[in-house]
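Yeah, one chain of the complex is gone here, protein chain that is, but the others are all in their spots.
Labels A, B and C are assigned to the chains in the order they are written; within every chain, residues are numbered from 1.
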């Protein structure tokens, strides 16, 4: 019988073994409290719901339900205060319990007495662990959505201030075409929006109640699972008990979505690191988001962006790890699944560390519109020259070839595209001087030609900005 | 100017270089036709839509549009016949083109003459490649949905035949509780259903038109993107041109979902491999899904299941590869993105090879209900004995401890749980003999106690079966 | 100037910024002390070596070198006692320093005064971090080698006790051929030996001194790197300063080797989980390495093996993460590299948790030789019957076909291979009855036919056992 009188381990099992204790190295490997302690809030919530369910099933008397609920209330309060604050990483002190389920049962026993030992009826750690982790994940998803919206808001705010600034769009890291700086800022808003959608879709598949599945076959006590579902705020009840205890799709899906978010952050970070270099010089991070070097006094390092890029690696590793964990396991619960939590927590924690730092760095950065405008050299107008030739009757392939030769000519003279003498241009194509004249107004005119939806003309960007603002407002 | 007179390379670029040709090893690395040729159908469809859009924008005359459309019609026909059949892997012969876009332009030029060279106006390979790949992916998703439904149907059919057969549910690969065989079959239906949902969600984010984004800044020709969208059957128009050409989220998301599907198949496969072993002996694969050994004449190997399990590895590798590919790239198009196709094709091909083979293997397997019933030994009733003690007034923790000691007693005598002499049982707990008598009816009675939703009682399983049948019917 | 008077942050940089402090969320992201504090021992060692090098280069006076060395000695002592013990995970209390390098400089300043601020000359955190991490890794590799040898020893000890026991070797999880149990135990020793070799090879590439590379270009102070190397016990000096600060191959290689070790453990674990099932029943884990269920009183779960299998997932995730981290980074140091430590530590910690637990579980398991012998049914002799037919003049292909038909015949009668009536056997091939008689001696005779090197005959296994024992002794 379990012993709850202090340090001697309180166990949810053991009478079947001659020797109750695990070898120390097995104990160290097996004990999950240092990781799963973070589920204490959700575990207590589920515990209260279960007490009610047992009450309705006649396993607990009404006053026993009350005693358990009161005990849980006190526990939640004291655990919250012991955990010392509101973050979801705060946990009660580790008193050596095997896992959070053992901790909860032991603590309820200490608070409410023998009724605690009735609470275990009709369920197992298999359905309990799945229930608590799903509740935790639902909250984590809400937090991530807010953080993502926060970064979107920072990008949108910058976009609002940079509608009339230009920079080159790069492809292959070569200058390609001029675009509005706001257009570039907004190009990083949409990937984050897809991330939010993916998390929302994952949420629907997370919001499924496993409690009542028991160890594998369904609870032996005819609890009302629909009522449990409503009580705990899940959207659906799991349809198959074996699947319920062995399904970690929600972990895999959330972590995969987190990895893709990480990749988006790495791309934004890459752009920012490039733009903050001396060579580009478009962006200056605020001092509050820059670090220095212990050796080189002049350095001003974009560490936040670099760490965002680097931490995407953890997320990709986590996404792979969940899949490896599940690969080849038989249906139902296997102990391997215990590893799910460390992976999920790492992915969520990583994003929740990176997102606000990136939001702050973006919100406070200064864009150097003159520098980015200077980078919009005449070569960026090559496609416009070709388009002008097309308007003059050339096929695009012909126009492309003519402008290609013009580029070569200009390069060989070390001149800009618009600086090739008119007679030389005319020799390449009689229509070329006129086409060159047409684009001579420069990049500001070029961007205004891109009026298609999603294009970089002023009006199109303003429409896009409206749409982006709505995403942030909605969050 | 491009030369379309045969083997000399037709190129979509080049006049700007002194020396037109790539070094052979650069050419070999760069040329993507051997991979992207599979996009020929989608590329032709997009080509026809683009011709119409250019017509409406006044870049092509109506008769030019007609000429292009007719040429595309002929090309589609001859390519289909050259490709030799209906599968989406069939491709036209490789005549050395750089990529499928070059192939299409060259072939249209051969069929329709100079108008082909006008077709390139206002777009680039960046938006073209993204458009064709998205169209291809939409079709692939439809195919995957059907294959998944096919495997679900095979599982449901087996479940219908095995409602009254029992097997032990295993946790930790130890016999845990008796469940209906149908319950086990159905436990593999629900993960596949989540896969279908994930693919459906990914579909919504795939169905976004990039065409009109140009190289990066939006098309310089004011085409009507909304009309293009409707014409090509996309749900939405991409909101930002830079994002449109650099976004490969849909690839990452589809491949991640495919990897999770692969993991589900590996878990089903693991169960089947176990159950087909001499030691379990629950399942016999049909000869049409079994292979032999070149050395051991007696062998009857479950190769289909093993390959399904093994091929999940490719899918996990693919899922990691997409993320690595995208990690740290600047916004917009970089040549690295060319690798997206090989990864996506591999993931889709792998699933489309495994799913029908698994469906066939499941559909034709024979379940040995006697063997699986024999495995439901008395130890599986331990939780029921405890539940009976709880009904008799013990707390579950007490009952658990009593039964634990009973198990130890039985083991030490080499006896079954129900074969411990009554007086010995009574010595452990006076209520124990009655509890043992209560469960003596065996596993058939035990499963009937699990009436909760998702449980393994007959009625609950029949309701579950109805729900599963509906999923398959709907597909 | 840094302020070392307590909580106000001591920084190795900052004068170049208007505002010294980082925003809280940037600080939280940037601060690595919670992770890199584990390097304190190695950092102090390198610090002492550097003080001497600066002394020889004339930057520090001899008495300053002495003062620093004395301070480091006191620090090492007090940190060891604050860290509270000998494990390499014990760290000094977190007093808010940015990283372990800042902690060390601040503490030396507190102990030795102004001389501490001279110590930073000629190096940067880039070469310091690489040096400390390499030193740590060299020790970790020694620890891993010992743990691997410990598991090998447990396997060898079991092999010594099971030379004359038999079990079926399985391929495709189908019974294939009888082998000695010792042969099976030893089959898991060799993969671990390859792991040890891989770690040893990685060690050679880890044992390269980066100190003196400075931030990127080499130290501006002409220190004697060869002497530093000898002093710190490295095998070689890094040949290029840019490579020295950006190279994390040793992390990638160690973590990749760890992942393969994890996979080996997962395969051993899979065998053990299978063999511990009721269906196989070959293995019984000691109570000290078994756990129970909170719901099912009869359960005896092989958690150690399952966790070993599950934790291989983390290791694969870690191996992927290092590669993702490094992918696409420019040469030299980027802040991303800060993430290397968390990944490496996780991989080493995971193995160091799993290996001793598996060693204990293997050392104490009981093999049920009767059960495994019972599983060696007559079907395992099919290849021997074919071999006998070959000795009688049939080609192997003919013999294989004859025995295949015999197997089918036996199956259709529900009989064993040796129980098919002689006249029926003779009808399949006149030589068959004699061949069957030849193998009737059973599996014990069959294994003795495998005398080739690496085979399962007694003598071959004893030779193999000798070789395996030597590996363990050597460690």
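Just so we're on the same page, a contact is a pair of C-beta atoms (placed from the backbone, for glycine too) under 8 Å apart; a residue touches a chain by one contact, two chains touch by 3 or more.
All values reported here derive from a predicted model rather than from experimental measurement.
J.: Can you tell me which of C:158, C:301, C:334 or C:350 touches the chain that was removed from the display?
T.: The one listed residue touching the chain not shown is C:334.
J.: Decide which residue listed in C:323, C:353, C:369 or C:444 touches the omitted chain of the complex.
T.: C:323
J.: For the full complex, which residue in B:278, B:307 or B:444 touches the chain that was left out?
T.: Only one of B:278, B:307 or B:444 touches the chain omitted from view, namely B:307.
J.: Identify the residues of subunit C touching the omitted chain, counting contacts across the whole complex.
T.: 1-2, 12-18, 59, 114-122, 126, 169-173, 176-179, 183-184, 186-191, 194, 197-198, 201, 205, 212-223, 225-226, 237-247, 249, 252-253, 256, 259-260, 263, 266-271, 274, 309, 312-313, 316, 319-320, 323-324, 326-335, 383-384, 387, 390, 395-398, 400-405, 407-408, 447, 449-457, 460, 464, 467
J.: So that we can see where the missing chain sits, which residues of subunit A does it touch?
T.: 170-177, 273-274, 276-280, 292-303, 306, 320, 323-324, 327-329, 375, 377, 379-380, 382-383, 385-386, 400-401, 403-404, 406-407, 417
J.: Extract the touching residues of subunit B with respect to the undisplayed chain.
T.: Considering the whole complex, subunit B reaches the absent chain at 11-23, 25-26, 28-30, 101, 120, 123-126, 214-215, 287-304, 306-307, 309-314, 316-322, 324-325, 334-339, 342-343, 353-354, 356-357, 360-361, 364.
In this text, only the chains that are shown with their structure count from here on.
J.: Just list the two chains that share the greatest number of C-beta contact pairs.
T.: Looking across every pairing, the one with the most contacts is A-B.
J.: Distance between subunit A and subunit B based on Cα centroids, please, to the nearest Å.
T.: Each chain reduced to its C-alpha mean, subunit A and subunit B end up 23 Å apart.
J.: How many Å are there between the centre of subunit B and the centre of subunit C, using C-alpha atoms for each centre?
T.: 33
J.: List, in ascending order, every residue of subunit B touching at least 2 other chains.
T.: In subunit B, 170-173, 176-177, 274, 320, 323-324, 327-329, 383, 400-401, 403-404, 407 touch at least two other chains.
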